[in-house]
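One structure coming up, written as structure tokens, with questions to follow.
Every protein chain except one is present and positioned as in the full complex.
Let's turn to chain A:
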Amino acid sequence: MIESQRHSYHLVDPSPWPISGSLGALATTVGGVMYMHSFQGGARLLSLGLIFLLYTMFVWWRDVLRESTLEGHHTKVVQLGLRYGFILFIVSEVMFFFAFFWASSHSSLAPTVEIGGIWPPKGIGVLDPWEIPFLNTPILLSSGAAVTWAHHAILAGKEKRAVYALVATVFLALVFTGFQGMEYYQAPFTISDSIYGSTFFLATGFHGFHVIIGTLFLIICGIRQYLGHLTKEHHVGFEAAAWYWHFVDVVRLFPFVSIYWWGGI
């Protein structure tokens, strides 16, 4: 007889984090607009909002880890709900990126007279797709293979090996981000150089930002794996990170093929 609770669902306790996160997001948006329009105090409000948001993210996820690992609220049906939720989140991310590739294709498939009727636009010097972009693609894909290695290690109950595999995954992720930073630094155009620069940095920039988020997610998984939080029966956090990482992997192929390669030659 299950004594502590008469159902398997997790009824969450009242928490201040939804409202603090909302206020942080509001301050970030308003502060961001003020900052970009050179209003006095804009940078201060933006910084305050970002600090608020980061703090909320930290304490909220800390609470979730306590509820699952230390209080045992994440039963089978709760884990299922978390998976559904995360899959829906990734679906929404797919649509988010779809918009950027739509913008890029819209501008490049029928170039307007303003950019010389050609793509890349007249006067834009583009990056060679067969240098850093081609190197970085297999680096990120290898990182995706390494996270699968980690997954198999967790399922086999090889805890140490899972940590090693996650270290390898994160290392490859950091190499990718380093190369991407180098590429941005050396790029002969900026985000304000025609529709080419705008679509290029919007798509690759948001992808790079997602790589950084995924890297942080994987680092947290590595720490939790090291601490013994993840078992072969229960590792939803790792699963979510791995799905996210594969998503980021697949999204990389689109800018490589359509923006760097097709759009750059």
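Throughout what follows, a residue touches a chain if its C-beta (ideal position, glycine included) is under 8 Å from a C-beta of that chain, and two chains touch if they have at least 3 such contacts; residues count from 1.
One rule holds in what follows: contacts and distances are computed from a predicted model.
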{"item": "From \"Exosome complex component RRP45\", \"Blast:Ubiquitin-conjugating enzyme E2 C\", \"Prenyltransferase alpha-alpha toroid domain-containing protein\" or \"Cytochrome c oxidase subunit 5b\", the hidden chain's UniProt protein name", "value": "\"Cytochrome c oxidase subunit 5b\""}
{"item": "Residues belonging to chain A that touch the chain removed from view", "value": "1-8, 11, 68-76, 228, 231-234"}
